[in-house]
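Every protein chain but one is kept in place in this view of the complex.
Labels run A, B and C following the written order; every chain starts at residue 1.
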Amino acid sequence: MIFVLKPEVPQEIIERFQRHIESGGFQTFLSTGTEHTVVCLIGNTAAIDMDAVVQNHDFIDYGKRVTEPYKAVNRSVHPEDTMINIGGAIIGEGMFQIIAGPCSVESEAQIIEVARSVKASGAAMLRGGAFKPRTSPYSFTGLHEEGLRLLLKAKKETGLPVVTEIMNQTQLPLFEEIDVIQVGARNMQNFDLLRAVGRFNKPVLLKRGLANTLEELLMSAEYILSAGNSQVILCERGIRTFETATRNTLDLSAIPLLKKKSHLPVIVDPSHAAGIRGLVAPLARAAVAAGADGLMIETHNDPARALCDGAQSLDLLQFGELMKDLKRRIAFEGKTGGASLMKTGRTI
Amino acid sequence: MIFVLKPEVPQEIIERFQRHIESGGFQTFLSTGTEHTVVCLIGNTAAIDMDAVVQNHDFIDYGKRVTEPYKAVNRSVHPEDTMINIGGAIIGEGMFQIIAGPCSVESEAQIIEVARSVKASGAAMLRGGAFKPRTSPYSFTGLHEEGLRLLLKAKKETGLPVVTEIMNQTQLPLFEEIDVIQVGARNMQNFDLLRAVGRFNKPVLLKRGLANTLEELLMSAEYILSAGNSQVILCERGIRTFETATRNTLDLSAIPLLKKKSHLPVIVDPSHAAGIRGLVAPLARAAVAAGADGLMIETHNDPARALCDGAQSLDLLQFGELMKDLKRRIAFEGKTGGASLMKTGRTI
Amino acid sequence: MIFVLKPEVPQEIIERFQRHIESGGFQTFLSTGTEHTVVCLIGNTAAIDMDAVVQNHDFIDYGKRVTEPYKAVNRSVHPEDTMINIGGAIIGEGMFQIIAGPCSVESEAQIIEVARSVKASGAAMLRGGAFKPRTSPYSFTGLHEEGLRLLLKAKKETGLPVVTEIMNQTQLPLFEEIDVIQVGARNMQNFDLLRAVGRFNKPVLLKRGLANTLEELLMSAEYILSAGNSQVILCERGIRTFETATRNTLDLSAIPLLKKKSHLPVIVDPSHAAGIRGLVAPLARAAVAAGADGLMIETHNDPARALCDGAQSLDLLQFGELMKDLKRRIAFEGKTGGASLMKTGRTI
Partner (left out) sequence: MIFVLKPEVPQEIIERFQRHIESGGFQTFLSTGTEHTVVCLIGNTAAIDMDAVVQNHDFIDYGKRVTEPYKAVNRSVHPEDTMINIGGAIIGEGMFQIIAGPCSVESEAQIIEVARSVKASGAAMLRGGAFKPRTSPYSFTGLHEEGLRLLLKAKKETGLPVVTEIMNQTQLPLFEEIDVIQVGARNMQNFDLLRAVGRFNKPVLLKRGLANTLEELLMSAEYILSAGNSQVILCERGIRTFETATRNTLDLSAIPLLKKKSHLPVIVDPSHAAGIRGLVAPLARAAVAAGADGLMIETHNDPARALCDGAQSLDLLQFGELMKDLKRRIAFEGKTGGASLMKTGRTI
């Protein structure tokens, strides 16, 4: 059950209302949007007389029963799209952003060359792994702290906000200057990590697990929002099926379904889904058409020598060509985006 | 191994060449395109000296070893796209066609109302089931011969070519006037049916099975082509995965992959894939952007009362709205299509 | 809804009752067991006053509402296990039978050698494919009619009942002397074939499709029973999953679930499920322990030279060794079985 409050209710009154509700044996938490504040109740709310509560508290606009197991991420709680401002690049509600960069940060020369090139092509953010989850204990696992340092150097050089993956909550202090913390597919149900990034005041890019349903993805986002952080970007990156022609099966139905059920922005990672360079462009185009809010595209200055995932990386020229095509398509969808957004002055 | 012949080799010489090859213990079959004829050899061709064969037969242009298990459907055998002319509506190589109509033909009034409306909206073909595969023996299985008769009546009224599903090869004589024979997902590996439609001179719409790989789909198409019928349209319609939010998971990677490996046209059925009306439009848009050659969209004059699959059918108004959007998108992709094509005079 | 009749109701009275029910807009069919006859009603039975029907017809013992979509195969319709007598080898209700033989009948010498050997080891039935479904149109598809002839010759030599696969309903006349007609995994939802074998008076071995749920398997069996043939053996043979270490994933949960929901016997084919010879024995042992009524095990006199599926076939010696072990296990479970059953004189 949720109660949508009228505008400009003083914080003190809201807290008194929360304590009142909690004294009845429920959990509560606030969802604070740009337009209104919502008080969410968790627990067996069947016995609550919702209309009486609304009538007894004149600062409540209306109440609503929410039957899905997710509350804070539910669009019925927050009907407008969530917009997230990442160092000036806004994602959500018609603002489309492209994140590009290599699987792993490998050297200063590499990450700066990639950053400059993808920025010139129109990417709005730089990705690059410093801590890499690898199936084998003997594989390259990234440059760790040094990787984060190089990423921040590339940010300083280009102004691009940076996205990088966290492996466990003890690493959080290292992520203070990172713009977006990525929670990878294998950690989508690492609940302690979800709670920890929920208490950290940074945008989170939450990737769908290989074998997780959309409802489970929303429940994992709920962990983050219910801990206090509402800046979550959902990312579809392919699921595991019997088909072996692609590494995973990209589930583009996820875009309209997630956007219907939730107010959070949804992006697509066609590179990891397909695992094949030649499929990145058609799947990226399809994701734009299906209504995604952004893309994450693996791009490397020298894919043949990449330390991981080279087979799915575009080179800088290929990425530039794809960006020209994608810009036309983003405009066709009536959306705006790209690094130039930072100069549009639009704020949230 | 294949041998691509020079233009205009007399039939008699080709047959003599086939007998010569077959005397060495191989099977052969012909793939006859608009531009050249290809002789395909099946068997362990490792021991054949391909260059010697080419030098000894001056009507051979060149030879090629094909390592994939599919030969006739292989793009390396037939590098240009296959175009299929269905009563004037051409599909393939930049010609995009939309097939619309109800799951089942239910009555004369219904099918004619739907046919007129979808034609007016720009559909190029009419679909409608007369023989319906149903999980339960107690469900409605279509109007059978009467369904075919009504479909042909709608064709006569509107000029739209018709597509309908066959359940087994003994029904073939009933399909003489049908324009496209659909082999459904559950029959994708009904090999006797595949051979039978391969000997029948009609375009075939071959749907991917729920649990079949793309290679298996191409092998099933190979059954049809190797039996002599090269007019095959492949159709992606979703695969079975663990995700329960949609009926099946639409695998749009199938489009670029199939088009890379094969010369056959590829269409998408978003209605059966999703099983949810609200997903049809976004998935249709994504399919156009991913490079499909057409769409098959379930459309009903009264979805709430449809005898099957009503939950996924668009009504006539919704279909009309979607068509307006899709026409802009088809044009954006630099393709042409729709019923008006019949007047463009373009032929194959 | 079902009505269980009292013993020895005359046929004439039953038919009059069926016509009475059908006049109300329902379908009916009979399930005739050894102990009682059941009249099944199909249709929206919500409005029927079941108790009134029972009171008004004194030949009815009791009525029952059945909510599952399958009726005739439902254990609530037929609480005792169905037993099927195949040329003296009885399967079901404590009678465990093993079917052995090659993937394909290849020659008279081969099938007779295999038949003699597996009989000596204790197999109760001989399997061997005459019509083989193959993914590729260029693969060996069996010896066809000649294969059936050789199988019947092996039956004559050894007395073993024979099991072989049908590909389509036009082949049924060829199967007059075959003891068990196998409907393969790819044909599990070939509904016209199911209806046809349902009208043929022979035991049917129905294999679960690669991507079919247990409910769909029961619905396919329902096609056969509702057409009049209640001699159906269900066969679990592995489903398609993401795991590539085995050809399919054998789902042994199917055994207790199918036996709970249905009265039909359930056997397991570990050879096709695993696709690896070394897994056949442990999976066969597991199937016995999980409550299966039988096993189908691929056995070849020379697996290295088998024309198909050699990698999963046991040789005759390996099969003999496995049978010694399985006999101990069948006895441990308190069951009986094997070719010797034919001499027990137990009849149904």
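In this text, contacts are C-beta pairs under 8 Å (C-beta built on N, C-alpha and C of every residue); 3 or more make two chains touch, one makes a residue touch a chain.
What you are looking at is a predicted structure, and each value in this text was computed from that prediction instead of being measured.
The missing chain, though absent from the view, touches A, B, C when the full complex is examined. Of C:24, C:79 or C:278, it is C:278 that touches the chain left out of the display. Within the complete assembly, A:193 is the residue of A:193, A:214 or A:307 that touches the hidden chain. Although one chain is not displayed, its contacts with chain B can still be listed: residues 211, 240-242, 244. For chain C, the residues touching the chain absent from view are 211, 213-215, 239, 241-246, 249-253, 255-257, 260, 273-274, 278-279, 282-283, 285-291, 329, 332.
The chain not displayed touches chain A at residues 27, 42-43, 69-70, 133-138, 141, 167-170, 186-187, 189-195, 209-211, 216, 219, 222-223, 226-227, 240.
The criterion applied here is as follows: only the chains that are shown with their structure count from here on.
Per-pair tallies of C-beta contacts place A-B first.
Between chain B and chain C the centroid-to-centroid distance comes to 35 Å (mean Cα coordinates, whole Å). Computed from the mean C-alpha positions, the centre of chain A lies at a distance of 38 Å from the centre of chain B. Per-chain Cα centroids separate chain A from chain C by 51 Å.
Multi-chain contact residues, meaning those touching two or more other chains, occur in chain C at positions 211, 240.
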